[in-house]
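Okay, so here's the structure we're looking at.
Missing here: one protein chain of the complex. Every other protein chain is in place.
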Amino acid sequence: MTYLAEIDIMPQKEILDPQGKAVKLGLHNLNMDSIDNVRIGKHIRLEVDAASEDEARATVDAACRQLLANLIMEEYSITMKTA
Amino acid sequence: MELLDPLPTVETARKLGVLPDEFDRIVTILGRQPNFTELSIFSVMWSEHCSYKNSIIWLKTLPRDSDRMLAKAGEENAGLVDIGDGLACSFKIESHNHPSALEPYQGAATGVGGINRDIFTMGARPIAQLNSLRFGDLSLPKTRRLLRGVTKGIGDYGNAFGIPTVGGEIYFDECYNTNPLVNAFSAGIVEIGKVAKATSYGVGNPVFIVGSATGKDGIHGATFASEDISAASTDKLPAVQVGDPFMEKLLLEATLEIIATGYVIGIQDMGAAGIICSTSEMSAKGEHGMVIDLDKVPTRQPNMAPFEILLSESQERMLVVIEKGKEGIIQGIFDKWDLHCAQIGEVTAAPADGMGRLHFYRYGQLVADVPAHDLVLGGGAPQYRRDYKEPAYIKEFAKFRINTVPDVTPADLGDVARHLLSHPNICSRRWVYEQYDSMVGTANRSTNAPSDAAVVRVKGAGIPKTDKSIVITVDCNSRYVNANPFTGAQIAVAEAARNIVCTGGEPLAVTNNLNFGNPYVPEVYWHFVEAVKGMGEACARFATPVTGGNVSFYNQSSDDGPVFPTPTIGMLGLMENPDNRMTLNFQNEGDTIYLIGSPQNDVASSEYLYSYRKVKASPAPAFDMEQELAVQTIVKQLITKKLIRSAHDISDGGLFVAVAESAMAGGRGFAINTDGEYRRDAYLFGESQSRVIVSVSAEQQAGFEQFMQKAHVSYSQIGSVTASDYVVDGQVVIASDTATSLYNNALGEIMA
Partner (left out) sequence: MTLYTYDFSTYDYYLCPMKVGVVVFPGSNCDQDAVDAFESFDLSVVKLWHKDHDLQGCDLVVLPGGFSYGDYLRTGAVARFSPIMTEVIAHANRGGYLMGICNGFQILAEAQLVPGVLLRNTSQQYVCKNIYLKPQSTSALLTAGLDHDRAYKIPIAHGDGCYFANNEALARLNDNDQVLFRYCDEAGNSTDAANPNGSLDNIAGVCNDRRNVFGMMPHPERAADAALGNTDGRYILEQLLTAVLA
């Protein structure tokens, strides 16, 4: 069975996100002053072959921990679907 | 004072790294028990990082004076050297070793950010950066990950900040497997008389914090200990500080602009120990006090505890004290650059003894009341003389005799040449330096003219026009220092000076980055003491005082032990006359190659002995200070008298590698002969010091010979520049193309 994983990787809440901060400044310079707390992460979509959704999720979780996310600075969330 | 928490005990103090004696001293200073916030303050201010308590006694023995010194070591954020025409160069090196071990990209990036802030808080515009890096065994994936991360971190920060990275050095050795070293150097230019000071005075003058908001960055020790006291902190702590070069660039421009108004009383970068460090150091220096309302500090997270705000090491922040009444002007400049600035307090009077107090308020309550003077280095911070003992291996290393290794045969030469030219410690650093913007600022004179040290024109927005260049280099062969810390440190200074001299510059001053293991280990402390002694003596002889720098202890792990003692030398030189520029590349076919200085039957601590013969125990290479000074004097004269076409100092890999590098840089070959009086390996690959390879054109030769015959330095004609191929004693050792390809691509292939 092929499962589709949607992964969101975000800088950890307590970590400074300079990119989000600069983009907020850009938006404010466009007079969108009501926008605040801009944080920018990555979205990764991938497919994984597995016998069950749990197995697929475990594989994706390992991928996130080992490579996709830098756990010192980032956190991730996974959404699984059947492809 | 209202105290919300129970008073901490000696046990809490111990967890904060405060010794029982130190705790007693705090009680004496305050005349009462400290509360937790105050104890945290003393713990960071009296830490090694801020107080240099385990090193300052020895650092004070280093030479610190010359006619050109405008600020003595430790007086300002960085050293300040008069370079003539009303200009001064501010320069410094600083380590970011431990953060880089944890997260190489951000660790290195924030290291670059920190050192540049030290420069521009003095009002100097940074014009060039260098870095000195040490990594473990490059065959380990972990080492490659660290190298990749550190290189990208330095590049992404420095490139965006917009100051060229013009040189540096990288060595690999397994002693750095767990503890890489990342030392960043920056140099900037300021007009004398427009230098900003790290001080604070004038009762009622407003105190501003500018730049980034304050988060819970870098306050782990205190937080750990605070758990015993209260549940003040519930949010997770960031493990890593993130650098923002964009913010730093804005901060640079805004800072130079406010300093130019003349209304700045004092300004200091917030690095280690954040607000508490800058408020106490500036107040102690200006002999005033401050009252600070921590509620007014812009924070990244709500409800930060007082100690968190005071100790936070969030990046890209400054503390600024300005003349009362000029708030609007300063605010306008920060608004222009889209930077936050907030007045957080004001300067208060000091008693007659000049010992101002710092009063910090949170939610209307006085949360800390401490005397500034007692917190800082040179004030009340403790100073210790640690025990030291020569490690047993030193005597073992000294027993090495060259006749225990076989000499190379002519048939071996090709193999040794390939080994050395492709060795990570010798090959081209192109894979690394092409990731750095080395040309922004249009001041780097080394891009199209390679030399032993980097030459950077004194040029930049707001800097008066001049023909001068600074000549800068970072050097330390830590294998030599490990073998003999006294001699090794002397060699580091000598090599730095030699690189500047071979480039046509005059050495002026030194900044040092002293990277060692745990100072409480007597053998490690012996490394430190010996290295400082050797460095001090060498700096005195070269008339290059130490303007400041950085000490990094605890570069050691339970698995690998301490790193090699690595007292990196950053040296500043000056080139007044652009015509004195000398390059290392061979020029024309037929030019004669000379060796200046004496060959030695010495292979000690050479890359050849260490990695080709795999003999790790040997003393430092031969070094004689008088010889070194004589050789450098002669090379200077040869350059000003225009008697040579190229100059390149002999260092890692020995004479053969030096000649090969000159040939590669010039797209030429060479034919040289060895000298029967010396072993072939020692002659070609030994790393005995005080030797320089020069090339001389036919027109120059008579003048050169005439000059050298009167000079009291030995020299020998060793061969000539050819079209291609590297020939030794009539035999082709390696073809130029093969050599160039090995040398240029070795590191990139390992990193691919």
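Labels for the chains are A and B, by order of writing; each one numbers its residues from 1.
Note that in this section a contact is a pair of C-beta atoms (placed from the backbone, for glycine too) under 8 Å apart; a residue touches a chain by one contact, two chains touch by 3 or more.
Please read these numbers as outputs of a predicted model, since none were measured by experiment.
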Would you mind listing the shown chains in contact with the chain that isn't displayed? A, B
Given B:438, B:632, B:662 or B:720, the residue that touches the chain left out of view is B:438
Per the whole complex, from A:22, A:44 or A:80 the residue touching the absent chain is A:22
Touching residues on chain B - with respect to the absent chain: 152, 155-156, 159-162, 244-247, 249-250, 336-338, 434-445, 447-449, 457, 459-461, 578
So which bits of chain A touch the chain we can't see? 18-19, 22-23, 25-26, 29-30, 40
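Methods note: only the chains that are shown with their structure count from here on.
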Cα centre of chain A to Cα centre of chain B, whole Å, reads 37
Can you list the chain B residues touching chain A in their complex? 102-103, 106, 212, 215-217, 235-244, 246-247, 300-301, 314-315, 338
Contacting residues of chain A [partner chain B, same complex]: 11-18, 21-22, 25, 29, 70, 72-73
